[in-house]
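Note that this complex is displayed minus one protein chain, with the remaining chains in position.
Chain IDs A, B and C follow the sequence of writing; residue 1 opens each chain.
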Amino acid sequence: MVIPMELLVAGGFYTFAAAAIAGAISLIIARNVFHSALFLTLTLASAGGVFVILGADFLAAVQLLIYVGAVMILILFGLMLTPQDVELPNLSTPGQAISGAIVAAAIFVVSAATLLSAQWSGTAAEPSDVATTEQIGVSLFTTFVLPFEIASVLFLVAMIGAIVIARER
Amino acid sequence: MSFLSCPFPALVCNPFGLARDGIYGLLAAIVPEPLPTVALTVLGIAMLIAIIALTVMSQVWVERRAVAFLQERLGPNRVGPAGVLQSVADVLKLLLKEDLIPFKADRATFVVAPLVVLVPSLSVWSLIPWGPGLAIADVNVGILLVLAIGSFTTLGILAAGWASANKYSLLGGMRVAAQLISYEVPLVVSALVPVLWAGTASLQGIIESQATVWNVFVLPVGPIAFLVFLIAGIAEVNRSPFDLPEAESEIVAGFHTEYSGMRFALFFLAEYSNSLAIGALAAVLFLGGWQGPILPPYVWLFFKAYAVFLILVWIRGTLPRLRYDQLMHFGWKVALPISLVTLGATAVLVSAVQGTAA
Amino acid sequence: MPPSLPPLYPITLQHGLLLGAALFSVGLAGVLAKRNAIVILMAVEVMLNGVNVTFVAFAGYLQPPVLTGQVFAVFVIAVAAAEAAVGLAIIIAIYRLRQTVQVDKADELRG
Partner (left out) sequence: MTEDPSAERARNVRPIPMLTQIGGRRIAPEGAEGTPEIPFELRQNVMIASVDRLVNWGRKSSLWPMAFGLACCAIEMMAAGAARFDLSRFGAEVFRPSPRQADLMIVAGTVTIKMAPAVRRIYDQMASPKWVIAMGSCTIAGGPFQGSYSTVPGIDNFVPVDVHVPGCPPRPDALIWGIMKLQEKIETESLYRTNDGR
């Protein structure tokens, strides 16, 4: 008997997917904001694992480097600069929370139904296994050079804006 | 698997090769295909962790003796010949020390935080190649992944500082966050210089591109990038003179103020493992990795990593701790511009070289 | 006709898309249900990640392979980082002004 490689890949996918969704749900349920942030890290790191399985290794590294290394630290920093009221309920009013959950569930059902019933043509049976770093680099500087520049300008604007807004007067 | 620059029989270059093949043959006879590979990988990881733990114990002793030497002292010399068993005694003591969890602490986070620090610092080692084909995982985005995994450490330290419910711990955690955000950028940018030079982000590829000349000797960018990488690396692993997160003269023991016994030892282990990992990374990126004459490759990489670690110890024994604003100033206004200029210059050089070659 | 669920393995395009949709919906629920601005920011990050998973799934399964999806995911990550920086700056400014990060307390512009 030979265990096919796809089964291992599938096991990895389900593990990471379950971790990502569990992290996201715990993020919402957690009473403590710091715990929410830690659960968000779990979600982001698991999404990185999913990226690897879907054949995007460069993107997985970027995901970990930027999200965990920068965005999460930034969020935790903001968390510590704004002392939280532990007493106050973190959730909105029950009505708003329930209606929010219903809306989200509805959107999930509709999109799931759509994407399951759609006939996807021209798709492969398994994710492509090519080295992506070089191709992404080349396409960033040829096909997508304009979006790339716009993103750079956006970064600059965001950086200056953040400094201006958060500066103590 | 090619053994390009190894002048020895394959057994010497890859001492685990024979054992690996034997175990693989044994397992393959019993269980179906992917399982032997998985089992071997797990075995390799376990061996690596054991080696790293032993190395860390040697590092602690070497550091204490070296700092003593720098300060004209003797250093630990009572347990075992020249005190080599000192770390064994330390570990034994820390293992049996009471494990305190403060009453107000956030229990779950407090318990998990040291593991969040330790696990990435050990996982980094699975990506570092010890010789041609001698790495647990050789991925083509190696350098990015190493740095990405390394940044998890910050998160664990921040969580530890927050979970301790102690003002000093929190301050230490905040300092770690600010410091690592500042020094992560120069670290990554200066690590990209060898990537540009080699034309690949795979650690094996970077090492193989240094077959004729080490990156640190590639004038004029090599030495500068190496220096920036080393400084940012010291800041990244929170060692003196950048050990502000645990500055005892200001904030008691920083993020690990409330940690005792084995949990504290885990932080300790992670810090030393990270120091050696920075050494290994510097060796891979700038010092030719496992390449070197006569000796087998893994010995060369170990020597180089340990040499960089000794430089770290030397710096620790020489320089006083920086002030916080000096640290920030240096990170953003000195290290970052220098590394960016170096990267730009490298890009120009690489395209000029490629232009003349074409 | 009810949609048929894909078999458990091998992993196909639908699995990735389902995961993306699930992450997006959970993030949306968080945005709608929470009142702490920082948690809302985190939930937005989860939504963006769901979108990223979708992009990457499309890029991975497209035949012949085209990496446009991954490039877009890179842009999404970049924009998410910028958004987090600006968002946190705004939250900190609000906190300085009103000593709270609950979004329903910052409702001065409401008529």
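Quick note on the criterion: a residue touches a chain if its C-beta (ideal position, glycine included) is under 8 Å from a C-beta of that chain, and two chains touch if they have at least 3 such contacts.
For clarity, every value in this text was computed on a predicted model and none was experimentally measured.
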Neighbouring displayed chains - absent chain, whole complex: B
Candidate in contact with the missing chain, chosen from B:Arg175, B:Arg239 or B:His256: B:His256
Identified contact with the non-displayed chain, of B:Gly83, B:Gly289 or B:Gly331: B:Gly83
Selected from B:Leu100, B:Leu115 or B:Val334 as touching the chain missing from the view: B:Leu100
Hidden partner chain, residues of chain B it touches: 64, 68, 71-79, 83, 85-86, 88-94, 96-100, 248, 252-253, 256-261, 264
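Going forward, only the chains that are shown with their structure count from here on.
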Geometric centre distance via CA averages, chain B-chain A, whole Å: 27
Distance between the centres, which are taken as Cα means, of chain C and chain B, whole angstrom: 33
Multi-partner residues of chain A (each touching 2 or more other chains): 58, 62-63, 70, 74, 77
Interface residues, chain C side, partner chain A - complex: 1, 3-6, 8-19, 21-36, 38-39, 41-43, 45-46, 49, 52-53, 56-57, 59-63, 65, 67-68, 70-71, 73-75, 77-86, 88-93, 95-96, 100-102, 104
Residues on chain A engaged by chain C in the complex (per definition of touch): 6-7, 9-10, 13, 17, 20-21, 24-25, 27-28, 33, 36-37, 40, 43-44, 47, 50-51, 53-56, 58-59, 62-63, 66-67, 70-71, 74-75, 77-79, 81-82, 84-85, 88-92, 96-97, 99-101, 103-105, 107-108, 111-113, 115-117, 120, 122-128, 130, 132, 135-136, 139-140, 143-144, 147-148, 151, 154-155, 158-159, 161-163, 165-166, 168
Chain B partner contacts - residues on chain A that touch it in the complex: 1-3, 5, 8, 32, 34-35, 38, 41, 45, 57-58, 60-65, 68-70, 72-74, 76-77, 80, 131, 133
